[in-house]
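Only one protein chain is missing; all other protein chains are in place.
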Amino acid sequence: MSQTSEQRLAVKLPGLNLKNPVMPASGCFAFGDNRYAEMFDLNQLGAIIIKAATLEPRVGNPMPRIAEVPGGVLNAVGLQNPGVDVILKEKLPQLKAKYPELPVIANVAGTQEADYAETARRLSDSGMVDALELNISCPNVKQGGMQFGTDPVSAQAVTAAVKKVSRVPVYVKLSPNVTDIVAIAQAAAAGGADGLSMINTLLGMRLDLKTRQPVLANGTGGLSGPAIKSIAVRMIYQVSQKVDLPIIAMGGISNAEDILEMFMAGASAVAIGTAIFHDPLVFPKVIADLPQKMTDFNIESLSGLIAEVRSQRNEN
Amino acid sequence: MSQTSEQRLAVKLPGLNLKNPVMPASGCFAFGDNRYAEMFDLNQLGAIIIKAATLEPRVGNPMPRIAEVPGGVLNAVGLQNPGVDVILKEKLPQLKAKYPELPVIANVAGTQEADYAETARRLSDSGMVDALELNISCPNVKQGGMQFGTDPVSAQAVTAAVKKVSRVPVYVKLSPNVTDIVAIAQAAAAGGADGLSMINTLLGMRLDLKTRQPVLANGTGGLSGPAIKSIAVRMIYQVSQKVDLPIIAMGGISNAEDILEMFMAGASAVAIGTAIFHDPLVFPKVIADLPQKMTDFNIESLSGLIAEVRSQRNEN
Amino acid sequence: MPSVKKFLLVKQQRLTNDVFQMDLQAAAPLVGYLPGRFVMVAIPNGLQQLRRPLAIAAVDEAAGKLSLIYRVVGQGTAQLAALTTGEQLSILGALGNGFATQKLVSGDRVLLVGGGTGLPPLMYLARFLAQKGCSVTTMVGFRTQTQIFGTQVFAAAGKLQLATDDGSAGIQGNVGTLLAAFNATDCQQVFACGPLGLLKAVQQRFAKQTMPVELSLESRMGCGMGACAGCMVSVGGGTLNQHICQEGPIFSAAEVQL
Partner (left out) sequence: MPSVKKFLLVKQQRLTNDVFQMDLQAAAPLVGYLPGRFVMVAIPNGLQQLRRPLAIAAVDEAAGKLSLIYRVVGQGTAQLAALTTGEQLSILGALGNGFATQKLVSGDRVLLVGGGTGLPPLMYLARFLAQKGCSVTTMVGFRTQTQIFGTQVFAAAGKLQLATDDGSAGIQGNVGTLLAAFNATDCQQVFACGPLGLLKAVQQRFAKQTMPVELSLESRMGCGMGACAGCMVSVGGGTLNQHICQEGPIFSAAEVQL
C-alpha cells in the first residue's frame, strides 16, 4: 500500500480531524476518569465521547441499573451526571489537562428544548469540546431523551435550537426505537445537524423469575452489545442512502471486522461501548488490528472507503 | 401441587383450548411437513402455527435468505408459500390427517386489505384451522406485510376486514419495528382482534466484508433468536398493561425459563422459532421441563399465572 | 429418520493449512449415513444459533464412527478447529437425499469431479463405489500443491486426474481443462461437488450426454430439515421449488438451474 499507516486510518468529519475513527461511546467511559485510562494511553483513541451532560445534576435511576441478556446488556443508568457546570469546571479541565490533543465530543441531554440549547451553548462556548452529540435517544429517562428522537418534528426543532447556539459541529444521536429511522435522520438534517450518531440502545426488559418483577429498578433498560449490531448496520445503511451527513456508528462493535462492516454500511467513524466491559483493552486492540484487516479486505484507506461507499449510494 | 400435570400446563385462549402453551412459530416449521416431525410426535405440541399463506403462490426472495449474527439469525425468506388454495387442498388436509387433534393456527399475509380478507375467509371457511394469525409484520416483502403493522390506521382496517369474514378467532401479529407498539396493539384491538401475537422479527442487515454487499440477496432481513428476547419481553409487558387481549409470545425463546419469563411479561401462550434450528428437540424438551421449572418458581398452573399477572396490571 | 446425537471427538487432524479432519465416535451405530448426505453440526458455544452443514467424508455405521472434513472459512468452522480430543459435539443427521448410486453395478465406469470443500463427500463416494466394484475416475483441481488433500483416497479407489492452477502438482490447469480432455462416451454416471463454477462447467460439459449427471449443491441453511425455506433451488422449470436440504443436496444436472 502506498499510504502510511497513519494516513490509512485517518478520517475527517465536521469539527473532527481524527487520526483513527475509534472512540468510546457515551456513557461507557465516564469522562475519561475511569480505570481503563490506567491500562492504556487514551491518546491512542481517535476521540472520546463523554457521558451525557444535562443542565442540572442528575442522580439517575435507582439500582440495579445493569442486567445481562444473551449477546447483550441492558442498562438503565438514566443519564446520571454532575450537571454541565461541574463538567465544565472539573471533568473537562481534568480531561484536557491529561490529554490536550485528544478530540472531545460532549453528549448533551435534556428534558426540553431550552435545556438542550443552554447545555449545548455552555459546552460549546467552553472551547474544551470539538463537537456535540445531541442525545435525543436515551430510553432510560421519563422525560425528554427518546421522546425527541422518535418524532421528526421535535427532532428537527431541538436540533435547530442547539445549532443556533453551538459554535462547534452538532451530531444528532438517533434512537433505533422508531418505525422510520430515515425520517428522523432527515429531520435532524433539516434542523441543521452536521452529522449523525447512531444507534443508541433498543428498549428491552428482563424479568426475574423469582420476584416476577423486572430485574432493573427502572423496569425497562437499553439493549446494547453484539445483539443489536445487525440493527445498527441496517439503520446506518438505510440512512446513508438518503441523508448526506457523516455518521458516527455504534451498536455492538467488538472487533476490527465490525468496524469495517460499519464503514461499508455508511459510517465515517465508530464508537464502542459495551465491548469494553468484556475486553478492557478493546480500544488499543482494534486500532492495532485495523491496518491488517484493511489489507485483508483490499481497503487502502478508510477515507477512501468512505468516499467509495458514499458514491455508490443512489440518492433517490 | 394439587393440580395434575396436564392441568398445570393447559391454557385457554379464544378458539384455542391448549393442553400446553407451546407451538412452533410461523415460518420455522413449514406446514408440519418437515423432518422435525420424524423426530418427535407433533401431538405433543400445544398447537402449530403454519407458514404464511397468501392468496396467490409466492416464490419469495432470491438466495441467500439466511445469515447468522451474534445471538441471532437474519432471514429474508419473503413469505414463500404455494398459495392459499394449495394449502387448503394439500398442506392442511395432510396435516389434519396425521394429527387430527392438533390445533392449527394459520398465518395470513397479503399485499392489500382485500387479499388478506379473501385468504382469511378461505382458511377460516375450511374448517381446518382453529385460529388465524394476521401477519401484518413481515419485514421481508416490499409490499404489504410490515407496512400494515407500522401504521395504526391500516392495522385497524385490515384487522376489521379480516374479522368481518373470519369464522375463527383472529390474532394479529405485531411488528417490533415501530415507535409505539401499544398504539398498534390498540389499533388491532379496535379492529376487533381476538388476540395478539408478538413479536415478529426486527429488521437487520449483515454485510459481507469481501463483497462489501449485504449477505442476504434481499439486503435486509428479519432478526430472530435470543438477541431479541429482551425486546419481546418489553413489548409484551407494555402491551399487556394497556390492552386486554391475550398474547401469544415469541422472540428468542429457547428454554422453559424463557417461557415463564414471557408469561410473567403478560403472555398466554408461546411460540418458538429460531431455537429449533439449534435444538431439533426443543419442543418436547421445554414441554417436559415446564412442570419442574414451574414448581421451582412457585407456579401452580399457567392459567393461574396468567390470571395473576393480568390482575396486577394497572389499566391506566 | 434424522436424529441428534452426541459424538466424541477422538481425533482432530490438520490436512492442509486451513482444512481439518475430525474423527468422531457415537455411542450407538449410525443409520442412513449414505454418500452425499450431510449432517448439521452444532457449534459448541452459546453464540452461534445455526448448525453448520457438513458432508459425510467417511463413516463406519456399525461402529458409530464418522469423519468430517472442513475448511475454516468463518467463525463456526474456526471454533470447530479449536476443539480438542475428548470434547463432545451435537450432530444432527443424516440429512438430504444422497447420491443416487442404486443403479450402478460392478464394472460400471463413473466419473467424480470435485474441488475445494466439495471433495469430502466424493471421498466417501469414491470408496463406496470402488467397494461396489465400479471403475472410478476422479478429477480434482486445487490452486496449488500445498492445498491438496484427499487425493490418496481417490487414487486408491481408481484413477486420479489432478490439476493445479500453477502446475505445482498434476497438470497445469483446472478441472475445466481435465473435463475438456475427457472422453465421455464410455461413462455410466457423473458426480460432481465443488464451487458453483465447477458445477456449471460439469453441467455444460455433459449437457448433450444422456448418462445421469449428479451435482451436489451448497446453500446457507437455517434448519437443514425442510422447515425454514432458507435453501431453495429451482428444479425442473420451477422457481425456487425444492429444498437443497431435503430434496437435495444432490440434483440432476439436467434438471437443476444453477
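Quick notes on this structure:
When the chains are written out, they are named A, B and C in that same order, and each has its own residue count from 1.
Keep in mind that, in the parts below, a residue touches a chain if its C-beta (ideal position, glycine included) is under 8 Å from a C-beta of that chain, and two chains touch if they have at least 3 such contacts.
Everything quoted here is computed from the prediction, not taken from an experiment.
Within the full complex, the residue among A:K51, A:K91, A:R212 or A:K229 touching the omitted chain is A:K51.
Only one of A:P14, A:P64, A:G83 or A:G192 touches the absent chain when the whole complex is considered: A:P64.
The omitted chain makes contact with subunit C at the following residues, 45-48. Although one chain is not shown, part of subunit A still touches it, namely residues 27-30, 33-36, 38-39, 51, 59-60, 62-68, 70-73, 75, 77, 80, 225-226, 274-281.
We take it that only the chains that are shown with their structure count from here on.
The most central chain, judged by C-alpha centres against the centre of all protein C-alpha atoms, is B. The centroid of the Cα atoms in subunit A and the matching centroid in subunit B are 34 Å apart. Taking each chain's centre as the average of its CA atoms, subunit A and subunit C sit 46 Å apart. Under the contact definition stated at the top, the residues of subunit B that touch 2 or more other chains are 70-72, 226. Touching of two or more other chains is recorded for residues 47 of subunit C.
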